[in-house]
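Of the protein chains in this complex, one is absent; all others appear in place.
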């Protein structure tokens, strides 16, 4: 069955600010990881109760909390209380049908966006919502699924004594954003492969109903990807223009880089959209072409044999007074006609380029 | 019969500011409900005469007046006089062909928008115009129909001792707006279902004239929905940018949330529009495909049997001098030809992928 | 013959500011009506010579001069001299190929726009150019034709002791604008009727060349209407943003209302444009559908009878050695074949949903 | 052969500011005309050497220099030196592939735009580049061809003692611009004629390959016209917004008029584009319609006669045991069948509206 673009309405009618998890449950158990680092120190651990975070609250180190799995509503609520996060932010974290956006509050920033994952060979894309809450010295990340997405960032924290360890929570937020946006390039590569192979098919083989279904499928995916990806451009641009004190001026130049990547992704998607809608035109043209060819074969056959059959019909009649029937050379003469007519017609069709 | 998109002209030519009800009458009797609440108290009642509202006029409590049914012009006029509402606002309340808009007056705000209702299984949408007049401590709501739309808000007023009861009329207006906008998600879910099932139909079964009619019907509905929904985005954005003293700064953050929802709704509708116009292309392609198939069947049949019939025609002729007729093996020999020609042609058509 | 969208070039090459009437002559004799009113008094008359207007020039009353018919160039020139109207304005008044626009001069405002009139049953629209020159206490209106367009405004001046009589020339200008813009709703109703009936036709009956012509005709009309109507939106918006002293702040709120109407009209036209272009796609699809149906009938007939005819051809041959011819049950046996083949093929076509 | 939209690259790679003539040579000999006028005096002459212009340089009169033919590079260079014109301006004057633009320098303004000329009956448009350099008391005009384009302006200078003679070089520049822009209306009239006649053709007669070629030809011309004309709107708007001292405030109101004309021209072209792309759809629909009609004729003929032929085939068989052959009324009875079947089928096709 075709995948639905549905924007579920499960929460419609509920009071704003009520915390419930809205969306598909991708992970039933919630895992909390904490990475705490400063220029000199680094500490990583999995924690069970949210209260353990309090230990890091008043230190000068940067603390990165990763919450994987969104079904534990209480946990999100307690985090909200601890860090003074606005009720609407908590609500948006739990509702996985958000449009990518950036919101600025007095002492925290909220960033929500979609990560794109290629499901399988059939070019089917799924989406994971990732929320970032950036505070002074704290970054909270809420993911729907447990996976290795942030391994590269963790690795850089662990190994490099470089920039990441020296700079604050805003730079960490940038590194996370950068990782998510760059993921899209992998997807776009697959999209490129899918479209290129479709195009090759179309230009070399017979158009089939299958080709049509693939075109429609890709079209739908692109419409959906575009809806989830294009707001990211705007989101990053808003972060850059924001005057929040939580964002250091030095980080801006790096965000500009993410912005460039976002633009490139969106531009690519637009190009694919154009190419794909061109492919449908090519498809329709090809079908017409084939039909034309079929018609020509039919017309050539029919035009040659129908008149000849008429001729045989004449001399198959049983009239008593048909002098030709008795002529000695009538039959061989008729054969000459039977041979001449097709030759003349074939030359005519050849001239018309039907053969 | 196709539903009309008509923007009736009944009032054209009338002096501006003349109060008459314009539009279909959905409710002939007008019902007035009043909900008066403060942090501590709450009072709900149905009232008969408009003068009873005067009791609440000078209190500090927030009073919510819901007028259901718009045929009682005098009532609207008297309300206008009591609260000093601008003549043009009263006129717009009564004319149910308004485009969603926000207007700011010295001591009141006017918001008018459409609520979308799904009529039945056939995906037919109807619209109800809802007007909000927001004053200091007063919110007047004018609806065309009696229904349960505001039950969730009422419930929150009754039960929660929370935010809603503590904050002013602007927050109540927000809660109402939020309820109306969120209604659209239900509609979009149905739209999604309708389009997905149409798409499945199209890709798996024969295209029929019915499919075409459904596509056109949905297209029309989407054009109509878009016309009624997309100005809501702009409307909410104007409320946010407004500098009216009637809107508390704390409420802005909630309105931003409504704004996000409005954007999401509009983005979904645009996506459906794209998908739907893609479906028509798919439909046309499918029809061409089927025709191609029909043509191939015809061509295969005709190309095989027409030459054979010509051959039988030859030996059905009555010439006296046809030596073949007397040959012993002529007839069986001809059968070999009758069998060979179709085989050759079938191989040829097979190669051409027509079979 | 198709109506031309022509923007005549009659004046090209002439010095700017030369007064000549450009455009079709709709009225050969010019009629001048004057309505002079204040809060207390009202005076209406038809005048012959332009000098009679001078009487009103220095009074405090609002004077409305309606000039119907634009062939009297001298009259326009004299009016220009009396009121100090800019030469380019006079030129534009006389040239009836103006795009709707608003121009602000030191002591007068110039508004020119198109009024739409439905010609007849066939949905053919004609345009009348109406120019307004707004001065302090004076409104000059230039129309191409004599008709009742302004009767409602006149009636309100005569009867109501209300707003219109109390306010200045700017409010009168608003009332005139409002009347003209609201006229468009009537047109849009007719357009809606025409398109709805076309759509019903298309979805229920056979598509004909006539339907196609009607679609093209409506499309052309909509393109033309849009060209004349959409600048009105911008025009009213410019009046609102203008800082001319001739426009009282109180009038702005009414102009905002006209602006809303203009937006609604344009939005409706855009919707109809979308629907209409959808109808063409439906038309093309319907034609394809019908062709498909025709092809199926042909294919079914041909595929059934061509093989059978071949069979009869075989036993119509005159070979001496055809043993079947002498078999007793050959003929009845053949009849069984004649009946079986069609049944098999009909079942096959039934399965393919061709029947 | 199709006309190329080519933007020649002849100069690519050359140092900026090198003076060479780029483009087709429309005129091999350069003609220089000088018109010098003030409120009281007027003097016209053709001059041979550029030095004669020096006589006018320090006078208070307005001097209009018209250079027709752009092959004389030295002349342009000398003019540049005399009047201190920027090297890039000189280069642009000589390169006739400019996009219309306005450039402001310290003591001169540079305007370059295209004049449209209708080549012949076949609706083929050619372009002439006209450059204006406006200095204090001097207007230099560079044209590619010798013709009468500026006769109307010259006539007004000669005859009228009016505005043109009284005002400065900026008003002269306006008069020239106005003349060029108004030329376009003539072209648009022809375009309108061409399209209207095409539309009439399409709706009344058979669609032919010729019609298709004409549509494509007009489409191409409109794309090309739009590319040359639409920047003029922006150009005039920039002149109006410019704060150069060379443009008197009084002239602005006239430039606004040119701006209006430019908008009207562009709006017309857009309309024609819309109509034309509609015509292609109509064309495709018409072709489908005709094919449908052809198919119906074929199907009616084939469906009627193929079954009948089968029947005759049956009784043409030579079986010995065919009792019907000896029945007396078999032959007349068969004739009844021969007559009945077509009637039944014709009624059936009539019902299907195929006839």
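So that you can tell them apart, the chains are marked A, B, C and D in the order they are listed, and the count of residues begins at 1 in each.
Please note the rule applied: contacts are C-beta pairs under 8 Å (C-beta built on N, C-alpha and C of every residue); 3 or more make two chains touch, one makes a residue touch a chain.
Note that the structure is predicted; figures quoted are calculated from it, not measured.
Across the entire complex, contacts from the unshown chain go to A, D. Only one residue in the set A:50, A:89 or A:164 touches the chain that does not appear here, and it is A:164. Residue D:220 is the one among D:220, D:256 or D:352 that touches the chain not shown. For the chain missing from the display, the contacting residue among A:147, A:189, A:210 or A:245 is A:189, taking the whole complex into account.
Across the entire complex, the residue among D:83, D:315 or D:348 in touch with the chain not shown is D:315. Interface note for the absent chain: among D:28, D:48, D:122 or D:209, the touching residue is D:209. Along chain D, the points of touch with the absent chain fall at residues 1-2, 4-9, 11-17, 86, 88, 97-99, 101, 103, 206-207, 209, 212-213, 216, 219-220, 223-224, 227, 280, 283-284, 287-288, 290-291, 294-295, 297-298, 301-302, 305-306, 308-309, 311-313, 315-318, 322, 324-331, 334, 338. Seen across the whole complex, the unshown chain contacts chain A at 152, 156, 160, 163-164, 174-175, 178-179, 182-183, 185-186, 188-189, 192-193, 196, 199-200, 203, 253-254, 256-257, 260, 263-265, 267-268, 271-272, 274-275, 278-279, 281-282, 284-286, 288-289, 291-292, 295-296, 298-299, 302-303, 306-307, 309-310, 313-314, 316-322, 353-354.
Note that in this section only the chains that are shown with their structure count from here on.
Judged by shared residue numbers over all numbers used at their interface, chain B and chain C contact each other through mostly different positions, with under half in common. If you average the CA atoms of chain A and of chain C, the two centres end up 42 Å from each other. Computed centre separation for the pair chain B/chain C is 26 angstrom, with centres defined by C-alpha atoms.
Contacts with at least two other chains are made by residues 316 of chain A. A linear topology is adopted by the chain contact network, the touching chains following one after another without closure. Here, these are the chain pairs in contact: A-B, B-C, C-D.
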